[in-house]
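One structure below.
A single protein chain has been removed from this complex, and every other one stays in its place.
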Amino acid sequence: MAGGATTPAWLLESEAGAFPIGCSGRRRRGSALEKTLDGLAKVVRQAITSEETAARPGLLQSLDARAKLLSVVALLVAVGLVRHIPVLAGVYLLTLALAAASRIGLWGFVRRVWLFIPVFTGLIVAPAMFSFVTPGEVVLPLGHWFGHEVGLTRQGLTSAGLIVCRVATSISLVVLLTLTTSWPRLLSALRTLFVPRLLVLVLGMAYRYLFVLLDSISEMVIARRARTIAAGRNGRGARAAAGFSGGALFGKAHALSEEIHQAMLARGFRGEARTLERARLRALDGIWLLACLALAVLVVGGDRALGL
Amino acid sequence: MHIPDGYLSPATCAVTGAAMVPVIGTACARVKRVVKDRHAPLLALGAAYSFLVMMFNIPIPDGTTAHAVGAVLIAVLLGPWAAVVCVSVALVIQALFFGDGGVLALGANALNMAFVMPFVGYGVYRLAAGNTSLTSRRRALAAGIGGYVGLNAAALCAAIELGLQPTLFHSANGTPLYAPFHLAQTIPTMALAHLTIAGAAEFILTLGVVAYLQRANLPLLRINHPGVVDTDEELAPTRRLPALRWALIGIATMIILSPLGLLAPGGAYGEDAPIDLNPHSYGLSAIPGGLQHYNGFWKHTLLADYGFASGRHASLGYVLSAALGALAVGAAILLFVAVGRAVARRRPDVQTG
Partner (left out) sequence: MSTEPLLSAEGLCYSYLERFAALADVSLEVQRGERLALLGANGCGKSTLLKILAGLIFPDRGSYRAFGEEVSEPKIEDEQFSRGFRARVGFVFQNSDAQVFSPTVREEIAFGPLQLGLAPGEIEERMNDVVALLEIGELIERAPYQLSAGQKKRVAIASVLVMNPELLLLDEPTAGLDPRSRHWLLELMGELGAAGKTIVFATHELEQLEWVADRCLVLSEAHRLLAEGAPSEILSDRELLLRANLIHEHTHQRGALLHSHPHERGHHG
């Protein structure tokens, strides 16, 4: 390097004249792809970091992850079986109470749950309120068509209400679990329950390397943006680049996986990872689990008592 | 395509979950046996990759987004069983942290995206790639087509699972208890979104990555393609694919597509009524105003066609067609598993290089 090649003359000259730096008024809007990539890292980081809330002293935080996981599944099944909106509303209020007892900000909790899926669900099922999707007793007639009364039906309205409430309550339960349980605890809970060990090992590592890959993506986007000058053909160019970036990313991921494998081997890994033993279940965890199971039975029983 | 909790009845979740248990078990066992102990990091990176691909939203005209899955790409690079593990893991992370796809619905989502998609896509890829060299254009194109077909097969399964809900689960007065749209509405809507935008995204992703690796990182492609020569020049005198294979792919395609023809006799997607455009999941967030406006004109024919007004008749028809659709999909899955098994028996999923 030193002394061998001489620097080409053009590299030593300024090209100030060729590319004026003032604004021309023509703005290149970053392609949708780039914007998506850009926001991605932030969103993922926010969504999957629960350390802060999981470390707060609260009701759910004090419980064992296994007990929490099983109780959430039991309640999810109960919520799935419920057929009356008031019962669902009751369970939803209970999730709010649990959030408050676990020192989770209620406004943030409600926002996180309702945006985006239940609201989206509401939009999606809106057409189902009309008689032409869900036939039945028309409660809000909108007119007649060839002898049939059309409009909003009781069945349609109930159905739409049911699904929105059920979706929101289900998501609330899952969010309660993830907000109050750190990821490593959740992983070891899965390990001690019914999930294959390989799957849990992969799950833990996938989560870990998500961040490494995200950093790689951000770097690639920044590098690409730094070299992109031409305006106009952003869409196609970006999409073509997606294939290449995707390929390069997979190459990086693969090379990294080889190194990780060697790092594991070097520390005695022989195909079956042994892990730290976790804390034993305490009486409180057992009581909690039993209470949740009883609640689930109660909810379904009460719902059936209201009629089918 | 992620189905949240609440859209499917617990019974549906239980059935699909039960179906996935042996699949996951087999996948773990096969991946373990074939790749010795280096599987974990490789699969973890595959899962992280699939997760990112699914986050990779591509805007569709109406302002919402559709996404690719990457399952077929992983199947092409690491084998279909590895894809089962990778996509399942990505789905678990999404279900827990994004509410994107439910926890109870994990079985259904995994069945669609982590099982049907990689196997259908990989089968199509193997058949379309045939006896070509590793760097041939046809192989890259085959991967793209595999991605496209795989994604649409997954979308079809999701549409069937959703479309069965109002028929199978409703209260005494006819109130749908879960997802309220019927097969005749869910299938065209899912098809519309996935045959176009999401399918194209999956096609571009799978083809683009394979084409890139053909030029830049051939060793990565060799992992799952032992014995495939690098360039066309090295190719031995061509051994044509047995006609039987082509017949099988034809039949499989017809089986996959038949519910569409069976259940949407009115015409092309969304032509009948705006409600046919169930803007579900990654479809459209609102029904285009024009369609809504002109809806009335078609309603009479629609009612006549389907007999919506007389609940019993319609319900009977739907049960029948739903059963047929389920049977067809079951047959297709069996077929592709058989093809996949035959393929996997000859070529290990992921080879220690």
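We just call them A and B in the order they show up, numbering each chain from 1.
Just so we're on the same page, a residue touches a chain if its C-beta (ideal position, glycine included) is under 8 Å from a C-beta of that chain, and two chains touch if they have at least 3 such contacts.
All of these numbers come straight from a predicted model, not from anything done at the bench.
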Selected from A:175, A:205, A:221 or A:300 as touching the chain missing from the view: A:205
Residues from chain A at the interface with the omitted partner, ascending: 1-3, 7, 51, 182-184, 187, 204-205, 207-209, 211-212, 256, 259-260, 262-270, 273-277
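Quick note on the criterion: only the chains that are shown with their structure count from here on.
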Chain A and chain B: spacing of chain centres that average the CA atoms, whole Å: 20
Interface residues, chain B side, partner chain A - complex: 4-7, 9-10, 13, 24-25, 28, 31-32, 36-49, 51-53, 55-59, 73, 77, 85-86, 88-90, 92-93, 95-100, 102-104, 166, 171-182, 185, 204-205, 207-213, 216-217, 220, 273-275, 278-281, 285-287, 296, 299-300, 302-303, 308-309, 311
Complex contact set, residues of chain A against chain B: 32-33, 36-37, 40, 43-44, 47-48, 50, 72-73, 76-77, 79-81, 83, 113, 117, 120-121, 123-125, 127-128, 130, 132-137, 145-146, 148, 150, 154-156, 158-160, 162-163, 166-167, 169-171, 174-175, 177-178, 186, 196, 198-199, 201-210, 213-214, 217, 239-240, 242-244, 246-251, 253-254, 256-258, 260-261, 264-265, 269-271, 273, 308
